[in-house]
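Omission of a single protein chain aside, the complex is shown with its protein chains in their original locations.
Chain nomenclature is as follows: A and B, assigned in order of appearance, with residue numbering initiated at 1 for each chain independently.
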Amino acid sequence: MTDNNLNGGTMAVDINSLGKSNDTDYRMSKIKSRIAWTIAIIFALMQLVLTLTPFFFMIMNSFRKQFDMLQQGVFHLPDPWYFNNYVEVVTHGFFGYFFRSVLVVAISLVLMLIISSFAAYPLARMRFKLNPFIYATIVAMMSVPMHVTLIPIFKLTTTVGFYDSLKALIGPYVAFALPMSVFILTAFMKTIPREIEESAEIDGCNRYQNFFMMILPLSKSGLSTLAIYNGVSMWNEFAFANTLLISPEHKTLPLALGQFKGEHSLDIPIIMAVLTLSVLPMITLFIVFQDKLVKGMMAGAVKG
Amino acid sequence: MDKSNNMGLAQAKAKSTAKAATVFLLPALLLIAIFIVYPVIDTFAISGYKWNGISAGRVFIGLDNWKALLKDAMFWKSFQHNLIVMVFSILIQIPLGMLLATFLDAGGKKFNIFKVIWFLPYLMSSVAIAFLFNYALATNGGIISSLATLINGKRTTIDLLGTAPNALYTVIGVMAWQFTPFYMVYFIAGYGNIDTTIYEAAVIDGATRGQYIRMIAIPLLGPIFKTACTMSLIGSLKYFDMIWNMTQGGPSGSTELMATYMYKLSFQQFNMGYGSCVAAGMFILITAIALLFNKVFKVKEEY
Partner (left out) sequence: MSKKLLATLFATVFTVTTIAGCGGGSSAPATTEPEPAATESTESADTTEATDTTEAAETTETADATEATDTASGKQTDGKNLPTLTTEPMTITLWDIATEDPGKSTQEAAVQRFMADYPNITVNQVHQQNDNYKQQLVVAMSSGQAPNMYIHWGGGPMAEYYKSGFVNDITDMYAKYDHPDFIDAAVAQSTYDGKMLAIPFGGLSGCDVFYNKTIFADLGLEVPTTIDELEEVCAKLKENGITPFALANASKWTGSMYYMYLVARHSGNAEFDAAYTQENGGSFTSEAFIYAAEKIQDWVKKGYFPDGVNSLTADDNQDRALLYDGSAAMMLHGSWQVSGIRADSEEWYNENVGVFRFPEDAEAKAKGVPQDVEIGTAIGNGFSFNCFKEDGSVDQDMLDACYVLATQYYNDDTYNQTQVANGTIPSIKGFEQGIDDPCNKVVVDVFFNASNVQLWYDQYLPASVTEVHKNCMTELFGLEKTPEEIGQEQDEAMQKALAEE
């Protein structure tokens, strides 16, 4: 797809670097680069359509009655527009579900980021006997299918009395995000040049100072990727929430769907409305976050 | 290991390293032990029993479940499906994510709108994705069949989800649609992690953006790249969510994965003992493949 862009770009460079008649070559390369960019943009736009269409229809279908949707087809604009789905969703305690989800995800995410960056640092940067073993164990723990943990975690949760409270989710959410996060962060920390740390050591920093002053700021881009990755999966997490929470006043957002879904009945447009409302804050966060992400990286890099 | 002339100093250093490592690793290892290692041990223990999952009595049958697993055609078929999903996921999602990231990295801030929209699929829940794709791919009025009809000039149906080999590849396509955006963001972060001074130095040396990406950035991204592959590998070997929402393993088991098979046995067919055996087998297979992959593609690492 955008491969053309890449090749085009480099090709232009190669010709340029031959350094004959600089002027024509420059113009040639510029044209080639333009062509490459045009192709790239065309593919980019195609990708845009591909990613936007389902999303668009998720939103459109949330403004329809189920009957109209089924009769006119799913890929059809609302006719007539029907706003009552959102009224239904909001009057069925949407905001309660929403804020509980925010709370759980925020706490779990912060804890997870702190703990995983702690763990990744020695794995990426320190030499000790158990390092390869622990690293391998963590990779192995990534391969655990979550469903085998349902019963043990349920037992544990009821034993410590966390059953049916938001506290119950934090442990499993953090623990399940850890192996993957430690794994990724270790890789990210390994790309940080060793010299940075060494120079800090010469300045008299110990390991702990090193970690907080140097490594952590420089891992910001890795951390933000993890925040996105785990944030989304925690936000959409269903199985643990469904098993560990039972009363409506404790349930999180993914469980809100259940109210509109029975044994033989399913109101798809209302479900689409719930999903639309749940995804909007994520998009907003991403727009804000991805900008901050770049800035944070730059700051870190400049400092480094 | 480095050979140090001064053994005392080296030992002291090793000791303090071990201590620091313990401090840093402890919280993570503790949580993992409680929430993951313990259930895994439990799973292995249960795999030795004939047990419906609920009754107080369970019958110890030694390795019978394991013997059955080795001969279980359905399990190996599911494993094969997982391998296909894995290969295609790695081959589609990662290169595509990389390309998108490269495009965005090259384009800079003015392409932010692309970044946001391209990222949308990853934000959507599997429930919505499964529903919309079931309709988009439907033989009756779905987007694909409508397009085919349009192109062909007469009514044409392309049955993507209802026939055996198609369904698996269709689901792989939908998975790629969902997960490519994550790898895109992941590689954007990877690019971001490269010290800007390296880019500046490259520019001073007369390199263009393209050269920089090909000659400098991509090699530097080695470990990041390998990590992405490992993630995709493990993720697709234990995949469950969207398959469950879209096909539940059908038609006639052609999209059955190890995880869906395990789930059905354990929670729907009152066969927890054997289900746990499948889970344990799955765990062994995935771990082995992941570690093997990491061994084969060992990127030179410096500590």
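As a convention for this text, contacts are C-beta pairs under 8 Å (C-beta built on N, C-alpha and C of every residue); 3 or more make two chains touch, one makes a residue touch a chain.
Given the structure is predicted, the values throughout are model-derived calculations rather than measurements.
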item: Sole residue of A:A36, A:M60, A:I134 or A:L150 that reaches the chain not shown, by the stated touch rule; value: A:L150
item: Residue in contact with the excluded chain [from B:Q80, B:T139 or B:T196]; value: B:T139
item: Selected residue (touches chain absent from view) among B:W76, B:F111, B:Y169 or B:F270; value: B:F270
item: Option from B:A56, B:A73, B:I204 or B:V296 whose C-beta touches the chain left out; value: B:A56
item: Touching residues (missing chain, whole complex) on subunit B; value: 50, 52-56, 131, 134-135, 137-141, 145, 157, 159-164, 167, 247, 250-253, 263-264, 266-272
item: Residues of subunit A (touch criterion as defined above) contacting the omitted chain; value: 65-67, 70-73, 150-151, 154-155, 158, 163, 239, 242-243, 246-248, 255, 258-266, 268
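Note that in this section only the chains that are shown with their structure count from here on.
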item: Geometric centre distance via CA averages, subunit B-subunit A, whole Å; value: 14
item: Touching residues on subunit A, where the partner in the complex is subunit B; value: 1-3, 5-6, 8-13, 16-17, 40, 44, 47-48, 50-52, 54-55, 57-58, 73-75, 115-116, 118-119, 121-123, 125-131, 134, 136, 138-149, 151-153, 156, 171-172, 174-176, 178-180, 182-184, 186-188, 190-194, 207-208, 211, 218-219, 221-222, 224-225, 228-229, 232, 236, 254, 257, 268, 271-272, 275, 278-279, 282-283, 286-287, 290-291, 293-294, 297-298, 301-302, 304
item: Contact footprint of subunit A on subunit B as seen in their complex; value: 1, 14, 16-18, 20-21, 24-25, 27-29, 31-32, 34-40, 42-43, 96, 99-100, 102-103, 106, 109, 111-112, 114-129, 131-133, 135-136, 141, 143, 177, 181-182, 185-186, 189-190, 192-197, 206-211, 213-214, 220-221, 223-224, 226-227, 230-231, 234, 237-238, 240, 258-259, 262-263, 266-267, 276, 279, 282-283, 286-287, 290-291, 294, 301-303
